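Worksheet for the structure shown next.
The complex appears here without one of its protein chains, the remainder shown in place.
Letters A, B and C name the chains as they come in the text, with residue numbers starting at 1 for each one.
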Amino acid sequence: MSSNTPLRGIFTPNIVPLDTRGEINEPELRKYVDWLIERGVHGLYPNGSTGEFTRFTVEERRRIIEIIADQTRGRVPILAGAAEANTRETIKACEHYHSLGVRAVAIVSPFYFKLTPAGVYAYFKEIADNSPIDVTLYNIPMFASPIDVPTVQRLAEECPRVAAIKDSSGDLPHMMRMIAAVKPVRPDFAFLTGWDAALMPMLLLGCDGGTNATSGVVPEITRKLYDLTMNGQLDESRELQYRLLKLFDAMLFSAEFPEGFRAALRLRGFTTGIGRQPQSLVQQKELETLSDQLQCSLAAEGFTDQPVGGCPVGDSVDSDHVARIVQTVVGELKKRGMA
Amino acid sequence: MSSNTPLRGIFTPNIVPLDTRGEINEPELRKYVDWLIERGVHGLYPNGSTGEFTRFTVEERRRIIEIIADQTRGRVPILAGAAEANTRETIKACEHYHSLGVRAVAIVSPFYFKLTPAGVYAYFKEIADNSPIDVTLYNIPMFASPIDVPTVQRLAEECPRVAAIKDSSGDLPHMMRMIAAVKPVRPDFAFLTGWDAALMPMLLLGCDGGTNATSGVVPEITRKLYDLTMNGQLDESRELQYRLLKLFDAMLFSAEFPEGFRAALRLRGFTTGIGRQPQSLVQQKELETLSDQLQCSLAAEGFTDQPVGGCPVGDSVDSDHVARIVQTVVGELKKRGMA
Amino acid sequence: MSSNTPLRGIFTPNIVPLDTRGEINEPELRKYVDWLIERGVHGLYPNGSTGEFTRFTVEERRRIIEIIADQTRGRVPILAGAAEANTRETIKACEHYHSLGVRAVAIVSPFYFKLTPAGVYAYFKEIADNSPIDVTLYNIPMFASPIDVPTVQRLAEECPRVAAIKDSSGDLPHMMRMIAAVKPVRPDFAFLTGWDAALMPMLLLGCDGGTNATSGVVPEITRKLYDLTMNGQLDESRELQYRLLKLFDAMLFSAEFPEGFRAALRLRGFTTGIGRQPQSLVQQKELETLSDQLQCSLAAEGFTDQPVGGCPVGDSVDSDHVARIVQTVVGELKKRGMA
Partner (left out) sequence: MSSNTPLRGIFTPNIVPLDTRGEINEPELRKYVDWLIERGVHGLYPNGSTGEFTRFTVEERRRIIEIIADQTRGRVPILAGAAEANTRETIKACEHYHSLGVRAVAIVSPFYFKLTPAGVYAYFKEIADNSPIDVTLYNIPMFASPIDVPTVQRLAEECPRVAAIKDSSGDLPHMMRMIAAVKPVRPDFAFLTGWDAALMPMLLLGCDGGTNATSGVVPEITRKLYDLTMNGQLDESRELQYRLLKLFDAMLFSAEFPEGFRAALRLRGFTTGIGRQPQSLVQQKELETLSDQLQCSLAAEGFTDQPVGGCPVGDSVDSDHVARIVQTVVGELKKRGMA
């Protein structure tokens, strides 16, 4: 993979399949990589939030990248999540992933401690000055210290290695402010959105692509939405964006993230295993209900059969139920500083 | 104005010009109404947040509507802000504004006290059941109790009088969720966005129009953005949306709202008077600096001369300065439950 | 009432009883005033948040103060809520309430619009420079623009008329920071807490008193808690503070504020009428359940009989139920910028 392949299109943040002992399920992960590439995603994005990077050990995170790089064999570019405990460890990860031929790393802003813009700047500056590989800033203010526009602009100006930002805030004017601030000084800089609910308008306003969790479950739809939008087929892409929003909301808000995506991936035929975050009995019950609803949604899109009990006529998802849940969870997220 | 004129296009939330004694400047307000209509806004929206409805007495709020209805003489529809101290007083206002021939009222969700969805529902239900005129729900979560999607849906289903929502959250997926929930049951329901920063994508995803504060200062641009977007001229509308974003940010975030809009309107030739919220000396100084920057922006758009000291070459607004301020203020708003 | 009576002790923010037509129930209000004074509250605080000042018209707000001032006849000092639509109207209210002999006014920080510290300062400065009567700053960040410590300090230094702050944030270190900043320059300045849940520790750390909604329902307990704490009877006051917390939580969080307090006051024998904010059917049902629980709590304290169906043995309130609700509502409040 040439080091100046543009970061463009849909990069899939993959779930990591686990086996019955809770270990990385390597054969299934390899199968999943092939499946994704065959369905047209433009790139892979392991060790993102969907990939639950914080729940793996440092050795496991490395192994995930090694497996995926080996299996991909250059067919698509890889954006490798590389955040470790501190800048020294992170730079080591950058070096290792560089040696594996990944296209770039993605580094989430410092989390747990909530840093000021000055601290966020200093953190990325030290990494960018020492990384042998392009760095994508990863802004996800619901989980980590926010990266504000002036910080992005300054890093883009001072650090040639900082080549892109992945922004999961879903805040469209924020994305536009970044594009307006950075593009004039760094025309090569790439802007990726991590918020599937706004993929179409983000692309229309200048984003280069997305790292979208839905593309790990319904890559056919996410890819098609990208193509339709880039082709200017507005009516078709609008209609598809509304359908994707429904799937996204159902998977994102109906269970503790990323359990909804894991459940949906199972419906696509993968052995995903049980996640590492324990689920209470109530949560397990809810997940079963969700799984049936997701199966109806996926069946309506032609990706699976209907569940044994059948699906409600008309709307495949119980929209009211999901809408209530979305409100509650969006409220929760807002409470905790997001959205 | 026929009662079933669709609520569509750009409705201007007007600043109220004051005279030297701080009273409503009726001649200037009439002149302003004509000026806006001549520049193509589709409707007027007095007693909105830009109109600082909370800072006028109940008698003044009524007089503002009376003046504007009289001066408009049916040339464009009027959406009249009608929220009063309680439902009884609000219903009285609805009746009065109905007798003046306004197209619909807009009623902000209860504020000061923050209500639950059940309380928000009960409030609008009682008003809608007793209003002789169409009601627009006004959702502005940075200032008032949020109106969530299920509440909008329920009110749309149960209350024929509830005919539209004006949403100033700027949250695109939220708008899409409302459209998806309400359009199937109420195809006539109108969706207006109050967040100029996202006007183009909001329209592209199905909004019927906007109540946009920029249209009170640069109606030519806001109207043109609407036309270009509705015509599907994406490249032109994208470029204009970026320019409008810059103006919007400068006016919105550089001073206590709506002082930036008042200062800009002065540059368009109106005697706006001094606002009712006192400004500290520091704030007054900042407003002068802002005014020069706004003059450069408006001059770059061809609406005014440059200020005496001239304007910086290249970018008309000091973008870095504005960007820093935007970050700070957006942070403040987020802290208080918005954005 | 001498103008230099210290603002000290428990000031009751009263509910306004309404009659069957929804109008102010003057006889009941007068009876309520006597009842409160007889039970030992140190002062009255009409037109506060508990008094739902925003839901009354300007004429009604004035009449409430007139009735209370007349009925009180100088037996206790009155702190009159005086915030109106703008500084001019507010200053007129200050003048009127001064003529009625109230001890001081309380003015809530600007709401709806969220002001910066500079704007909050300018607002209070203009009022304080023109008020003929002592001004109490009213900080309630869950509902209105926050008043930060440097702003309180500056107003205390520059404005002799600014004589006190009523803080309803419940944030103990915040209160300590204010006391540390203001007491050295204004030893006469009074600090009142509006958060009953922390009354005892607030008093222990230097507060002069409280404006506590519980004192409008169980004045015997709130007053006793004040006395025990000021006497240094720590064990007794701690035990009472825990009991008051339970009552406070039940009344505050189990219904849309201040419906829980209205329901409890009804149990003390007053005709409170139906509040002006409409309640949905679900809310009305919940209020009935709450009322039974409150009756058990009040019965346990000896203030009422048990409800017809009896009370659970042991804990009089269904603590788990209340705890869940408290969590939910505290979450909601936090989401909206409070607590």
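Going forward, contacts are C-beta pairs under 8 Å (C-beta built on N, C-alpha and C of every residue); 3 or more make two chains touch, one makes a residue touch a chain.
This one's a predicted model, so the numbers in the text were calculated from it and none came from an experiment.
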| message | One chain is left out of this view; which of C:58, C:181 or C:274 touches it in the full complex? | response | C:181
| Full-complex contact with the absent chain, from A:5, A:54 or A:271 | A:54
| request: Kindly state which of the options C:47, C:153 or C:212 is in contact with the chain not pictured. | output: C:153
| said: On chain C, where is the contact patch with the chain that was removed from view? | reply: 117, 148-150, 153, 170-174, 176-177, 179-181, 195, 197-198, 200-201, 204-206, 232, 234, 238, 241-242, 245-246, 249, 319-320, 323-324, 326-327, 330, 334, 337, 339
| query | Please identify, in ascending order, the residues of chain A that touch the omitted chain? | reply | 22, 49, 52, 54-58, 85-89, 110-116, 118-119, 121-123, 125-126, 142-144, 256-257, 276-280, 282-283, 332-333, 335-337
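Here is the rule we use: only the chains that are shown with their structure count from here on.
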| query | Could the interface between the copies chain A and chain B be described as same, meaning over half of its residue numbers are common to both, or is it different? | reply | same
| message | Centroid from C-alpha atoms only, then distance chain A to chain C, rounded to Å. What do you get? | response | 48
| Centre to centre, by mean C-alpha position, how many angstrom separate chain A and chain B? | 35
| message | I need the residues of chain B touching at least two other chains; which ones are they? | response | 337
